[in-house]
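Here's the structure we're looking at; comments come further down.
Removed: one protein chain of the complex. Kept in place: all other protein chains.
And now, chain A:
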Amino acid sequence: MLGYLLRRILAAVPVMGVVALFVFLLLRLTPGDPAAILAGDNATPERLERIRESLGLNEPLVVQFITWVNKLLHGDLGTSLISNLPVIKMIGQRVEPSISIALCTIVLAVIVAVPLGVIAAWKHGTWIDRFVMGLSVLGFSMPVFVVGYLLIQVFAIELRWVPVQGFRSIFNGFGPFFERMILPTCALSFIYIALIARMTRAAMLDVLGEDYVRTARAKGINEVAVMMRHALRNAAVPVITVIGTGFALLISGVVVTESVFNIPGIGRLTVDAVLARDYPVIQAMILLTSLIYVVVNLLIDVAYTLLDPRIRY
């Protein structure tokens, strides 16, 4: 198992290498002078030269890449062109809210969606099944911002149960953090509940037709045990896959949610950076996103081996 983990982590190195190369070339290979792009339309020649100098654009491409990667490995992601702050610091300040929303969303989605899917499959073809499926169609068709504003209207403005927007760090007390987390989490998890419930139901329906489920019933054990012990564990692999890829896709959902609830996360940071053409920040965000993808995929594969003894690498 440990050897497998090690090999998988080693295998991730070339992937990240390719991503780094792509990110590096992103700036260098855009048509025109990168310095001119960075400086904007009204730049003086001196400013252009300064930018070239600071980015090392006068060196050969290979040397530039090596210097850049070397800095990267030392945690230096460059300096923002807008705020002049180190990029790593900017991301560090913004990462907590985003990670909080993403994790809360995925946990809530799994807790709600998996039982819904199991029940729908178990009661396949009945009104319960149709109700769950109807709910999931609704979940798919409601955009995050619509759900978000609806929730704000009802629970924050009308009922005044929770604050309208904003974010408090969990380190400043759980209560304020939790209060402000509920609505964004609910809004964002809507679509994931729909997705995971659907997938769970489909995977369960597949498994319920298997011979070993018939064997389990022939043993005379009760239906709950048949569902949980025999069916769900076998249906888990495709469900885990969806949860994993869903988590990776969450990043885009987080951007919208952060805007709706006015939360200072990396989603907003990215949007701002793109609008301002703050290339160092954009590069860092691409690297970070890829890293999350790679790690999540690694976790999914590890989960496979834990869930299914037949899968060995």
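In this section, a residue touches a chain if its C-beta (ideal position, glycine included) is under 8 Å from a C-beta of that chain, and two chains touch if they have at least 3 such contacts; residues count from 1.
As a convention for this text, contacts and distances are computed from a predicted model.
Trainee: Tell me the UniProt name of the left-out chain, picking from "2-oxoisovalerate dehydrogenase subunit beta", "Doubled CXXCH motif (Paired_CXXCH_1)", "1-acyl-sn-glycerol-3-phosphate acyltransferases" or "ABC transporter ATP-binding protein".
Mentor: The chain we cannot see is recorded in UniProt as "ABC transporter ATP-binding protein".
Trainee: Among A:E96, A:E179, A:E210 or A:D301, which one is in touch with the chain left out?
Mentor: A:E210
Trainee: Which of these touches the unseen chain: A:P14, A:P45, A:G175 or A:G220?
Mentor: Of these options, the touching residue for the absent chain is A:G220.
Trainee: Touching the absent chain: which residues on chain A qualify?
Mentor: On the chain A side, contact with the omitted chain comes from 7, 11, 125, 210-212, 214-222, 225, 229-230, 233-234, 307-310, 313.
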